[in-house]
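All remarks here apply to the structure that follows.
Yeah, one chain of the complex is gone here, protein chain that is, but the others are all in their spots.
For clarity, chains are labelled A, B and C in written order, and residue numbers in each chain start from 1.
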Amino acid sequence: MLSVTRRLFLAGTAISLVTLPRIAVADAPKRGGVLRMSLDQAASVIHPMLARVNPEYLVTELLYSNLTRLKPDMTVEPDLALSWEPNETRTEWIFKLRPGVTFHDGSPLTSEDVVASINAILDPKTASPGRTNVGPIKEVAAIDPLTVKFTLSGAYADLPVALTYLNARIVPAKVIASDLASLSTTANGTGPFKLVSYEPDRKIVVERNAVYYDPARPYLDRVELLVYPDRTAEASAMMSGEIDLLLTTTPGEYERLVKAAGVKALRTPSGQFLNINLGCDQKPFNDVRVRQALALAVDREATVGFVAGGYGTPGNDTPLNSAYHFYKNIPMKKPDVAKAKQLLAEAGYPNGIDLTLIASDRPATRTQLGVAVREMAAAAGFHINVQTMPHATYLDQVWKKGNFYVGFYNMQPTADAIFNLLYTSNATWNETRWNNSAFDAVINAARVETDEAKRTALYAKAQEMMNAEVPTVISAFFDLLAAQRSYVEGYTLHPRGSVFRLDLVSLGAGAPKRG
Amino acid sequence: MIPALAVKNYTLDYATAAGPVRVLHDISLQIGPGEVLGLVGESGSGKSSLAWALMRHLPDNAREIAGSLHLGDIDLQRLSPRELTRIRGRRLGMVFQDPSTSLNPTLTIGRQVTETLIQHRGIKQREADVLAVDLLSHVELRDPAAIMRRYPHEISGGEKQRVIIATAFGCRPDIILFDEPTTALDVITGARILELFARLREETGVAALYISHDLALVTRVADRVAVLKHGRLVEQAPAAEIFRAPRHADTQALVQAVPRPERRLIHDKSSDEVLLAASDIEVHYGRATLLGHAPPPATKRIGLDVRAGEILGLVGESGSGKSSVARALTGLAHFSGKVRFDNREITDARDMNAAYRRDVQIIFQHPDSSLNPRQKVSEILSRPLKLYGGNTAEIPRLLEQVRLPTSFADRWPHQLSGGQKQRVAIARAFAARPKLVICDEITAPLDVSVQAQIIELLLALRAATGTAFLFITHDLNLIRQIAHRIAVMRRGEMVDLLPAEDFDAEHVHPYTRELMAASPVPVG
Amino acid sequence: MIELFVRLIRRPQGLVGVTLLALIAVACLFGQALAPYAPEKIDFLGRFRPPGWQNWLGADQFGRDILSRLMVGARSTVPMALIATFVGSAAGAIIGVGSAYLGGRTDEAIMRTNDAVMAIPGLLLALLLVSTLGNGAGNAVIAIAVAFAPGMARVTRSVALNVRNQDYVKAAIARGEGAAWIIFREMLPNVMAPIVIESTIRVSFAVMLFATLSFLGVGAQPPASEWGLMVADARQYMYQAPWGLIVPAAAIALTAIAFNLLGDGLRDALNPKDER
Partner (left out) sequence: MSLAWFARRLLLMVYTVIVVSMLVFAITQVLPADAAQSLLGENATPEMLAALRAKLGLGAPAWQQYLRWAGHVFTGDFGISMRTSQPVGPEMLSALSRSLLLAASSILVTLVVAVPLGVVAALRQGRLADTGVSLIAYLGVSLPEFVTATLLALLLADTLHWLPATGYVSPLEHFGDGISHLALPVLTISVILIAHVMRMMRSETLDVLKSDYIRAARLKGLPERSVLFRHALRNALLPVVTIIGLDVGYLLGGIIVIEEIFAIPGIGRALMVAIAARDLPSIQAGALIMAATYAVTNTLADMAYAVLDPRIRYD
């Protein structure tokens, strides 16, 4: 309870805390200018409820707003909602909307728009990926034009965090009523920028929304998003000054960018990780000793080197790392071939075991992990054949069905979100089919627990359980890497990987003039 | 007086991987102003090499060993490239063998005539145009102004050669080299070109070196004739004497080989028994397509009969349809009409049964393409033997029959000369013991001396086997020597079918008469 | 045969081509045995090791020895290209000779359809086919063979058409020979030489196409040491470790050059024009 209220307090005063000090301490951000930013892949969807990848989240973040948004420290601050209050049992939440907000077409934002938007996301027909991620919402209702009430199906402390979910953008009710699909080609939001042109595989241009609810922001007149499918090419373009900011890059390019003049390389630890999913309901991984043996065969430090070029942190078979709240520092597993062999022998595989590890071709690091694990585990008796396949085929045939494959996940806003996404028995994507009721109980208890210390203890317990039973081998977390030209000001690399806040960005001295 | 052209003790080698090969031995000849010297020789005699040496256009591996070449007082061997450019065309013109390849296909006739005039006579384009029209009309081209605008493919071969002659004469050179200027043309067209040459020569008094393999033709255009054999000049004599009194043995052989209609090589009468009767034969190539009309038939309802043991000649110019008849009779082309053979009626290639195919054999024109390069002679000959129930042990006999050593059975076609290949082809045809052999221009690519041997061989085979021949040729003189009857074809139609001895008669078709007039009979 | 070989290596391009191919053949046959390291052995300390005494051609992002991968990879690159070319050429040759022999409207229909298929760029066709069949070296081989067949059919047909018009074929028809004899004994031996020459040159395209498919991620799959895949893998580290990129790229280029040279050399050696 304490933590929640403190967060609420912080959230309520966020405007003054976030924006005022900037004005007071530093020079005021310079208004105007055109920012060119590169995307690593096409933003092929601009429908805010259907976006699935980071470039698309960036575009919809520019054009739309959520009720709440996630700060770099993973706490929430107000966006369209000025304040919020739960009832005692945290089964009902009242959100107060910011007054005087208008959509790009000039119509005012009301609670009807919020209700319609949330209902649209929850509607299976919309097929929004956000449907299962915005929290256990049972009903949403408008109390008055600026007040919305959320009724939940169970107690849930993290609703304000869940509402930062990347698909939970607010769109006009009238669009939802008439033609929701039109948002695939046009945009009408309350975001800091308005859509100028949209060519999915080439260039997306947005311009400053003059009636954004914060009159000071955004500082930029225009943002041009350019698609650069090739990382090397993108880094070269950054170094030659063709682009001002890039969304993400690889370790190899990062090393080049660090040395480049006029470029500021950006790096932030994140909870993004690669893992090897083990089907705990089938042979051979239904035997915990086989899972443990594999975990002991993997050299975690080396994995960080091989797949993240050293830009990351070793994982300890739990989805949390130091970027998360409630992270529990358990002594890192060391490779132990003898022990692994012994465990394997005890499990009935004295002569080793033949396995096929499936890796999708996107991103390429999946295959790299596969290749590295194959070689590292060979000494312990795991004879692994790495099989790669196109991402689409992988999603169709392997993902959630396979017994032994490489997974890849972005950081989630909360510990609860990541555990409930992947590892509880009723997780949205229960890939490992670990189905450990003790673990489930711990997570459920933590979910409603309000005491910070008790909650910390519960999550520590959960992490220890995963570390011991190894439903999945999580050996490396990635640092997020990006870069900007030195004259770009106000950009923060967000550990979530999918929050960008270009409304805070301005161009400082030395920025090129662009038409 | 300085001769227009003088060659003294000229010796030329070609350097090859196997060492130098001498192509010209110690050649000396002179051409006086206004004189025409005919240079005769078979293929490989070195006559073209001499022409290229004079034009200073020798291949890179040519080595001039000795001697000199003078054009008037100019030493041709000492000319710089720049001087050479001024001499060529201007002082030393040339007319080429094949007019269809000697004109640039992508430039208009006018352009190709005037560029030479502008280059050599120092005149402007406009004057050159006027002059060119003049020149073209002088070589008897109708509507020269229109011809000027045309491209080479839009005018006939004869017209092209006239254009080239007009160009050569247009720069008023001292001497013109004619390199077989009528060989690529039809007989009648060639004859007209010769007439033109005679007239222009009369008018301009230009000296000329006239190179040809055809002794009979050369004697009609040249004042003197020089005979080349294996790179040596064996005889030089006035044109009128060379046929009458050849002195050198090689010349005598050459003269002997020239076909003369009055010297008949067969003396028997043909039987009356009809072996093959063809009537209303129309040969079609290609069919109408969605967007194109069918080409017209290559022959128009031809009828002919071949009697047992007879030699039936079939003459005509290229495109007259004579080869189409051969193809129809051997089932190689679609035809309508009827063929009667051995009391069987045949209306289609499918009616030609094994017996027919055995009895009617064909020998093709090009020895290079008629033998499969991937089969040895023995295999080539064994095939008809196997097919028609013969015995491969007969191969040596077949080879002997065509006067080839039996050891040739082991050779590949590319190891044989043109004449030898043609003998193998003949042996292949006779392996079937046929009743009728169709010879489709089989001597056309051969030298006269080789031709004479092949003809002699065929006649000997006929005498031995009683086989009939359908002998297709464009050479009227040759066919009049050997045929019992001769059919004349023109543009798909048969205009005459006469006994050979009736050819001088009054009632022959005008075209036949024209053809006879155009076939050069040796002077003397 | 020996005579042909002598004629072939007497020309500079023939000699260079044959020498290069001999080297490649050694790598294909004995690469596994001769390689100094296991090609997939990873070495954390050896990541991006530049060429030197330890790794003669350097090491890649996993610390794997590039020379060893190159030598072993020859076997997953060159024979694949050869097989693809052989299958494609054989199929094309059958279509081409058959079409030429049948002639007429059948020939027209076959060749027009063939031309239409050729309108799909080879790489695109291969990409579509691999996407359908699934990524992998084997499927890439099939895709390349299919992509090659129409071109080969066209080449073969033009040669076969020429051969069909030769007098020795006409003689065989006039003689009453059967279709089988004419196709296999009269025609085929005479179209073989051009087909062999064309196929040899096409092997170089197959090498490149195969590498390209691997580069695009649909051909050979990691951890195979197929050369195109090696280039693709090394590309993201090309500034840290350019040798990882240049070495396999050079191997691809040299192989392609070798087959090009051999093809040109064969063409010259088989060309009767040069015989005196």
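The working rule: contacts are C-beta pairs under 8 Å (C-beta built on N, C-alpha and C of every residue); 3 or more make two chains touch, one makes a residue touch a chain.
The model shown is predicted, which means the values in this text are computed figures rather than measured ones.
Visitor: Tell me the shown chains the invisible chain touches, ordered by label.
Guide: A, B, C
Visitor: With respect to the chain omitted from the figure, which of B:Arg86, B:Arg397 or B:His414 is a touching residue?
Guide: Hidden-chain contact among the options goes to B:Arg86.
Visitor: Looking at A:Asp201, A:Asp214, A:Asp281 or A:Asp451, which residue reaches the missing chain?
Guide: The one listed residue touching the chain not shown is A:Asp201.
Visitor: From the list A:Tyr228, A:Tyr254 or A:Phe382, pick the residue that touches the absent chain.
Guide: The missing chain is touched by A:Tyr228.
Visitor: For the chain left off this view, which of C:Gly14, C:Gly122 or C:Gly136 is in contact with it?
Guide: Residue touching the chain left out of view: C:Gly122.
Visitor: For the chain that got dropped from the picture, name the residues of subunit B it touches.
Guide: 55, 57, 81, 85-90, 94, 96, 98, 101-107, 115-116, 119-120, 151, 153-154, 164, 167, 171, 290-292
Visitor: Please identify, in ascending order, the residues of subunit A that touch the omitted chain?
Guide: So the residues of subunit A touching the missing chain come out as 42, 44-45, 47, 52, 124-125, 127-129, 131-132, 181, 184-185, 199-203, 226-230, 232-234, 236-237, 239-240, 242, 390-393, 395-397, 399, 429.
Visitor: For subunit C, which residues lie in contact with the unshown chain of the complex?
Guide: Spelled out for subunit C, the touching residues are 112-113, 115-124, 127-129, 131-132, 134, 204, 208-209, 211-212, 215-216, 228, 231-232, 235, 238-239, 242, 245-246, 249, 252-254, 256-257, 260-261.
Criterion: only the chains that are shown with their structure count from here on.
Visitor: Quick check of your reading of the touch definition: is the inter-chain graph here a line, ring, star, complete or other?
Guide: line
Visitor: Whole-Å distance, subunit A centre to subunit B centre, using C-alpha means?
Guide: That pair's centroid distance is 88 Å.
Visitor: Can you work out the whole-Å distance between the CA centroids of subunit B and subunit C?
Guide: Between these chains, centre-to-centre, one finds 47 Å.
Visitor: Two-or-more-chain contact residues of subunit A, please, as numbers and ranges.
Guide: In subunit A, no residue touches at least two other chains, as defined above.
Visitor: By the touch rule stated above, which residues of subunit B touch at least two different other chains?
Guide: Residues: none.
Visitor: Which stretch or stretches of subunit A touch subunit C in the complex?
Guide: The touching residues are 231-232, 250, 252-253, 255-256, 299, 302, 305-306, 309, 361, 364, 367-368, 370-372, 374-376, 386-390, 393.
Visitor: Help me check something: in the complex, which residues belonging to subunit C touch subunit A?
Guide: On the subunit C side, the touching residues are 40-42, 44, 47, 61-62, 131, 134-135, 217-218, 221-223, 235-240.
Visitor: In the complex, go through subunit B and note every residue touching subunit C.
Guide: 16-18, 287, 330-332, 352, 354, 357-358, 361-362, 364-366, 369-375, 383-384, 387, 414, 425, 428, 432
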